[in-house]
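A single protein chain has been removed from this complex, and every other one stays in its place.
Letters A, B, C and D name the chains as they come in the text, with residue numbers starting at 1 for each one.
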Amino acid sequence: MTETIQSPARTDGQQIETIEVSKFARFKSVGITVVNLTIFFTIWELVARAEVINSLFFPRATDMFAALFNGFADGTIWPQLSHSLTNFLIGLAISAVIGIPVGLLMGASKVADLILSPYVWAMTSLPRVALIPLLILIMGFGNSMQLTIIVLSAVFPIMVNCMAGVKTVEPSLVRAGVVFGASRPQIYLKVILPYTLPFVISGVNQGIARGLVGMLIGELLGGGGNGLGFLLDRAGEQFDAPMLYATLILLAVMSVGLVQAMRWLEQRAAPWRDISRA
Amino acid sequence: MTETIQSPARTDGQQIETIEVSKFARFKSVGITVVNLTIFFTIWELVARAEVINSLFFPRATDMFAALFNGFADGTIWPQLSHSLTNFLIGLAISAVIGIPVGLLMGASKVADLILSPYVWAMTSLPRVALIPLLILIMGFGNSMQLTIIVLSAVFPIMVNCMAGVKTVEPSLVRAGVVFGASRPQIYLKVILPYTLPFVISGVNQGIARGLVGMLIGELLGGGGNGLGFLLDRAGEQFDAPMLYATLILLAVMSVGLVQAMRWLEQRAAPWRDISRA
Amino acid sequence: ACGGGGGGGGAAAPNAANKSAPASAEDIDATIDTSKVKHTLVVGVDNPYYLFHEDILVAQEKGYFKEVGIDNVEIKTIEDPLPALIGGSLDMALYDSDTTIAAAKKSNTGVRFLSVYLGGEANILGVGKGINTAADLKGKTITGGQFNSRNDAILRELLVKNGVTPDTDVKIVSTGGQSNERLQSVIAGVVDGASLQLRHREVLEKAGGKFLFEETRRVPQNGWAANKLLTESPETVTAFLTATLKARQFITNQANKDAVLALMVQKGFDVPPEFADAYSAENAPDYHVADGGFDPADMDKFIQDQIGFKSVPEGTDWRAYTYLEPLWRAQKILGLPFRPALGNV
Amino acid sequence: MGQVEARSAPGAQHAADERPSEPALIEAAHVTAGYDNRREHTRLIALRDVSLQVRRGEFLAIVGPSGCGKTTFINLIAGFVKPLEGSVRVRGEEVTGPGADRAMVFQDYALLPWRTVERNIRFAMENRRGHVPKAEQAERAARALRLVGLTGFEKSYPHELSGGMRQRVGIARALVTEPEILLMDEPFGAVDAMTREAMQAELEKIIAETRQTVVFITHSIDEAILLADRIVVISKRPGTIREVIDVDLPRPRFDEQSDVQRSPRFGEIRSHLWSLLADEALGAKQEGATR
Partner (left out) sequence: MGQVEARSAPGAQHAADERPSEPALIEAAHVTAGYDNRREHTRLIALRDVSLQVRRGEFLAIVGPSGCGKTTFINLIAGFVKPLEGSVRVRGEEVTGPGADRAMVFQDYALLPWRTVERNIRFAMENRRGHVPKAEQAERAARALRLVGLTGFEKSYPHELSGGMRQRVGIARALVTEPEILLMDEPFGAVDAMTREAMQAELEKIIAETRQTVVFITHSIDEAILLADRIVVISKRPGTIREVIDVDLPRPRFDEQSDVQRSPRFGEIRSHLWSLLADEALGAKQEGATR
């Protein structure tokens, strides 16, 4: 390799210009979100004030925020929230670590698919409520039981989406991987996983959503006496609608926050998917 | 267009041979599944007989099958199953009709995404149990309430997966669509939807799984006094573990069956994705 | 009393003891050997309402547990404590008597019913605004919970008793969930009436409704049960019942209402005025059974009823799944009369 | 870089100098185009200050080094890329987006993988704009397939075809609607020499019949000369118009009798083009060496 063809130097002032990426787009997003949520909560408040729905079921947004504020101020919310959040993140991590490889495997191997599919789908559509007695029987009340419920809720959506993703992988890229010496695990890690990343992320997001519900159910029925589920249960028992809605809002914030975090992660991991949207 | 280049005639006996596609592959699949399930139920039976887990919570597989058989024989199961199935299919259809277009729109339009995302994710991760009182309040005990729960359970996974899919669409295909005269709706229908089909199908499958859980919860708490949820509840109240598991098995069969139907549909719609699996 | 099939090895001891039930008061050991008592206990209750927690919390506060050698009792609030009791993660459970007995029979384990907690059952039809008489019910929608449940059935009885014919005069719908959800439905007008709990009176009245029909029956509806603890440390069971019954004596003394409620609030329970108002009814000595005992005839009827609702299996003899020696010992220690009477079971 | 000499070269003329009496069908005026890189906050200028007019019915070939902005230019006309400066007009109207009057052969084919060959071709006829009556579609598709030599592969999916066959499907799809403007991005790059020659002949025939206007990117100098009325040579990135060469060879050039390829004028233009392009490459090389 001696002589070489030269492309025009890329640093050539003629062809590369520095541009300012306006921060406006970001402000715009934040702005839209703020307006959006403001409108939402305003409508909520108005509907509640109009008493279209009984306030026992549908409190005012302001009362909900007050309950939220007081709950944080008097320390009733934070310990429960932190318990739930910690548990949930551990459970989600376990789910991802199990769900992604198994899902990819099921996508790639017809036999694995054939064997595991019935169980995976059965488990995905099994209400976790039905599992609780069995789980308590086997695992007792320890935190491990609550974790198990979270994992059982989150792992299958992840698995199932990863499985679907593998079938879309461009075969020529797998060939390129093989030609350039990648072993089977390397193919999974370096070709299939990056290619299916949108599926994986979407699966994890669904796992987040289902896992949160699972977490709540575990806390509601698992008798831990802590976590957001406990708050929800107590608020329900005490007809404390503002607190009940405050708990649900916390749940929603957790969900949206985690999903946003996943999106951020995806953008980090895949800056190449800078597809212009219509 | 007068003279034309001719490719060698494709009907040339030399280059096209008829092959027999062996039915063996299909038999093999069925065979594997049969063996698979046989092993599963055998292990179940053995574990149950060993009384590792109390039979109150884990009946023998044979007892479960007996309960299933008797339930069908004495007519207790079928009306409930048919009620659930009908309701569910209607709910799923509504979910698909709403979820797919909205999801595609959210994927394609940043603004729609920004505005709808918080609600979609909040709703996805909201336990339906928490919604039931409000729904009953608004809709009463009619079937429409049960349908609503199914739709609320199934629509968001569909939406969310469709949204994720759109971002993977090859931009050059959209360009081809535009160049060849497709209008905006035609682009969605003829380019984006087929491209994202695996996402859509996976979303619908997740919708099936969650929708079934929603259906059950609606029937359990919505008080129609019918459906699989009712069977489940009654079996629970009566400590009828075989019947309880029989109901869960029915649920699993519904889930796996519907998912298989979706796969079949996908293969029909997309024979081009005949990707060889490792 | 002849026991059914008391299968498991663990079940043998208490069952045998029950069969050779002590015939006279002298046979009842009125001392607790604290060296044999477990120091910490995990017990489950199925309801976050303070009524189901107060015995333990009062006993703890007043040092009754210490007296019998128990250092700490952890309460788990769990909708269905039976799996945990059977699985061994709970030492004792407070749950529906009928369900406990049914589970004991069906599971073939050492689960035994020990003592009654609530001996009364309020059968109440609460109605919304505008309904004041039985006649007003005509054409209205009411619910007693899930069809074929006990609640549903006794509500129908109540209607009949008050001259209302179910299904023709009123429309009855099946609903899931607990009584507080039914209360919400009444207040919101989803249904016109529903069977409710005593403590819901004030909330309902504030919303313009009222208790239209109301009766209280003597039904040993729920109570304590134990499983492995009965073989591992029967002494602990006696100690637990002794301490909590002592607390119950205190609680059912209406003079202590404020002290008890203050304690419960201090323990983190929310006790709004309407709950406090229900105190006298809910903590009446024959409702929150002061001595933990029951009348075998009541139990006979209750279980028979429940067999009718299929929530207890056909042919169940509750006596085979009940173990009363700890209760009798506790009653003797506390100087209470034996109830059920010795020999009656 | 010899640009001044090139101006006076035979057959060469600059777009800016040229003012045809007939109004231009496509007109690019001082167009600069580039791509933003948000990660690095830079903008790569692909084309700078390009002015060019294409007359109705003209066959314009574009040649230039790889990465010089040819595809970018065609995308400007198609309406996929917006100019940073200057304007692109078709029939006097500023281009704001794609239109059915401009069909395209994509460099990467852009076939719909879920449609068979035939249905890919029908795609161009079944949409809102450029719609062809159903009855006519089958016949037209069959004709287009025959034209590109793919009869018999109607029911095949793109992934079941060889690279060259896929490219030919893309060509058939663009031809089938008989658009006013045909934008072709290296349409014959993946087919063999013989097929290529046959298809060049077809194309010349079709154009002669339909009077379509063609903008045609190619890497083959011979192909450019054989097909084009004018050839635009674009310089290395940032692409500017190096020269516009009139190809004053008689037509038809693919007739049995015609022997254009051996005519001295063909050789003249050919070596001029070679020297222009070699210049580009050499310039690049020197630049690289001095860095």
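Convention: a contact is a pair of C-beta atoms (placed from the backbone, for glycine too) under 8 Å apart; a residue touches a chain by one contact, two chains touch by 3 or more.
Bear in mind the structure is a predicted one, so any value in this text is a computation, not a measurement.
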>> Going by the stated contact criterion, tell me the shown chains that border the hidden chain.
In response: A, B, D
>> Touching the hidden chain in the complete assembly: which of A:T86, A:S183 or A:Q267 does that?
In response: A:S183
> Among D:E160, D:E178 or D:D246, which residue is in touch with the absent chain?
Replying inline: D:E160
> So that we can see where the missing chain sits, which residues of subunit D does it touch?
Replying inline: 35, 37, 40, 63-67, 70-71, 107-108, 149, 151, 155, 160-165, 168, 186, 189-196, 198, 219-221, 274, 277-278, 280-281, 284, 288
> At which residues does subunit B meet the chain that is not included here?
Replying inline: 4-9, 14-21, 271, 274
> At which residues does subunit A meet the chain that is not included here?
Replying inline: 1-7, 9-11, 170, 172-173, 175-183, 186, 190-191, 194-195, 197, 269-273
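Please note the rule applied: only the chains that are shown with their structure count from here on.
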>> Of the chain pairs B-D and B-C, which one is connected by the greater count of C-beta contacts?
In response: B-D
> What is the distance in Å between the mean C-alpha positions of subunit B and subunit D?
Replying inline: 47
> When the C-alpha atoms of subunit B and subunit C are each averaged to a single point, how far apart are the two points in Å?
Replying inline: 43
> On subunit C, where are the residues touching two or more other chains?
Replying inline: 83, 86-87, 184, 188
>> Where in subunit A do residues touch at least two different other chains?
In response: 53-54, 57, 133-134, 137-138, 220
